[in-house]
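Heads up, one of the protein chains got dropped from this complex, but the rest are sitting where they should.
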Amino acid sequence: MVQTAVAQQKRVAGSRARRQEAVAGLLWASPWILGFVLFTLGPVIASLYLSFTQYTISGVPKWIGLANYVRAISGADALFWPSLWRTFHYALIMVPVGISLSLLIALALNQQLRLTPVLRTCYFLPSLTPVVAAALIWTWLYEPEFGPINWLLWLVHVQGPKWLADPSTALNALMVIGLWGSVGGGTMIIFLAGLQSVPPELHEAAQIDGAGAWTRFRHVTLPMLSPTVLFNLIIGIVGALQVFAVSIIATNGGPDYATWFFIVHLYQNGFQDFDMGYASALAWIFLVIVLALTMINLRLSNRWVYYEGESK
Amino acid sequence: MSAVTVPVRSAAPPRRTGRAFLYAAVVFGATVFMLPFLFALSSSLKTPQELEIFPPSLLPAIPQWQNYVTLFQLPNLPYGVWFENSVIITVLTTLGTTISASASAYGFARFRWPGRDACFAILLGTLILPEQVVLIPKFLMFHLIPTALFGHTLIDTWWPLILPSWFGGGAFSVFLLRQFFLQIPRDLDEAARIDGAGTSHIFWQILLPLSKPALATVAIFAFLGNWNNFIDPLIFITSTSRFPLSVGLRWLQQNPADPSIPQTHLLMAGSVLMVLPPVVIFFAMQRYFIQGVAMSGIKG
Partner (left out) sequence: MITTAQAFTKQTGIPVKPVSYGPEPEYESKELALYATKQVADVVWDSSCCILGLGNRGLFKDLNPIIKANNYDMSDYLPNALTSLSLKGKLYGMPWGVHPGNGGLVYNVNMLNSAGFSKVTEDPSSVLDWTYDTLLQAAIKTTQQSNGRVDVFGYLPGTDYLSLTNVTGAFGGDFLSADGTKLTMDDPNFLKGLQWVYDAFVTHKVAPAPNAQGDQLFDSQKLAMELSGYWGQFQPGIKNNAFQWNDSLQPAGPNGKRGGHLTINGICMAASTAHPNEAWEFIKFLMSPAQNVAIVLSGGGRPAARKSVLNSPILMQKMKSHKVWVQAIEQAEPWREPANFRWEEFNTTIQQSFANAWVGKQTIEQTLPQATKLLQAVLDKPVGI
């Protein structure tokens, strides 16, 4: 009798403690939870509703069912698919090139060079520059007649193209701006952090076994770094797909829609043409695409990402 | 271990040239990255006419330091006020993010509660949520609800910019700190609890002091993100005097009052000044920063 009573008391005490813990935990996590409901969940649901309506702010939302989605996917909106492919094109180049360059820079800065703090700041500086300023600076650099880039080309007797004014070069020119502004930034910092946490014993062991620098990189550094690469890959793809401000400020989505990315299209429809319902539908299509890509990424990552051990 | 002799493979000279080459490459790269910014700096010190000279000159003929003074004296373009606004908004949002993200991370890391893991999965999900999806509803929300509750709107105030940061400050910060907290051994918590300490005490007196690198990282990311934030103030702020610098610069670029005034030199000066605080902060705190990212386990 006594034993059961004690056991029962323990269980009651245990469950009370667990309840206290749950309440405390919820209380501490409440800022994020409340923020999520207020500033994410609510607006997301509202925008889902709007996507099924025709709404121009100055009126009342009018329910039109799937019409917005049909308009987008069927090609009735002539710019929908081109802007989507263009955005993929942009991301497909930006992400691998950007990550490789970031890794390269991180590797270089991890070599205990003198003046590393100064060098790190130099590489990080572009990512600190506000988009307006960066776009303006590069617009001037790319100036076809009087800008420095075409001047350098002229010195070697090459006729520089019109860069941001020419539909066939504008996208590539914009990519350079994008790379400049991102390669030395957060991605590089995260790689640096990742590199610094590769246990030096592994490197030493490999060296003792006679491995050269390249072999060590391939078989020690890269595998240890693969979770970091995955993280940067996912965040990088999501970020690249959202390219917007630099296009708006430097080229206005042109010329001839050459830099008309998906979010530019969304912004145009929502805030220039005031088709808020359609813009909300575009936003949701974008959300689904991003989710799908992330899922695929995560699924595929099992094949190449090496975790040191499940941490919890 | 030290008794074992290992034949040294690489002779000294190749390593030195390899090293020299590395230095050259890195410095060259750094210069290329800085070049646009250096051009901006030199353009900010030129007269408008000098900007059109061909070939472009790297240095101004006579540095027009007064451009920086003119910047603050433009009628209807209160650069000084914008700078102040940016400082206030950014400091408040950084504070909010740091405090509320660590509190939320504490809740995720140190307690068990029903739905915790599901919530964390959702949190990770919001990392990839494009903000355009919520922009319009957020705008309507910040107008309709306060008007209904207190009778006046929160549009054209700084509340829409600052308030969200005090509610978790974004998934990234919570994620970073939660990973970090997970790596702090629980024995310290236990010891404190046995001594009768409450959760608050554990949070403020034990966890936070041990988390300085991670907190610095969160603070720096928050500062940088908010200092350059363009879309949100553009949508939520309407009075010129309440703009932060990011929108102010765009306003300067477009300046509808008199489109015929060439402003490039002033816009360059304004950009240079706007980049200065982030540069200083990054330069001073970078080691902390990298440490924090490393120890938070974000790479894994």
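Letters are used for the chains, namely A and B, taken in the order the chains are written, and counting of residues starts over at 1 for each.
Criterion: contacts are C-beta pairs under 8 Å (C-beta built on N, C-alpha and C of every residue); 3 or more make two chains touch, one makes a residue touch a chain.
Being a predicted model, the structure only gives us computed values, none of them experimental.
Visitor: Which residue, A:42, A:117, A:223 or A:255, contacts the hidden chain when the whole complex is considered?
Guide: Of these options, the touching residue for the absent chain is A:255.
Visitor: Just checking the interface: what residues of subunit B touch the absent partner chain?
Guide: With respect to the unshown chain, the touching residues of subunit B are 48-49, 51-54, 76, 139-140, 143-144, 147, 153, 155-156, 234-235, 238-240, 247, 250-251, 253-262, 264.
Visitor: In the complete complex, which positions of subunit A touch the hidden chain?
Guide: The missing chain touches subunit A at positions 54, 56-59, 78, 139, 143-146, 154, 162, 164-168, 251-258, 260, 268, 271-275.
By our rule, only the chains that are shown with their structure count from here on.
Visitor: Using the touch rule from the top, collect the residues of subunit A that touch subunit B in their complex.
Guide: It is residues 18, 21-36, 38-40, 42-44, 46-47, 50, 105, 108-109, 111, 113, 117-126, 128-134, 136-138, 140-141, 145-148, 151, 180, 184, 186, 189-190, 192-194, 196-197, 208, 210, 225, 227-228, 231, 234-235, 238, 241-242, 245, 249, 263, 266-267, 270, 276, 279-280, 283-284, 286-287, 290-291, 294, 307-308, 311-312 of subunit A that touch subunit B.
Visitor: Which residues of subunit B touch subunit A in their complex?
Guide: Listed in rising order, the residues are 6, 9, 22-23, 25-27, 29-31, 33-34, 36-37, 39-40, 43, 51-56, 100-101, 103-104, 106-108, 110-114, 116, 119, 122-123, 125-130, 132-138, 140-141, 164, 166-169, 174, 182, 199, 203, 221, 224, 228, 230-231, 245-246, 249-250, 253, 264, 267-268, 270-271, 274-275, 278-279, 282-283, 286-287, 289-291, 293-294, 297-300.
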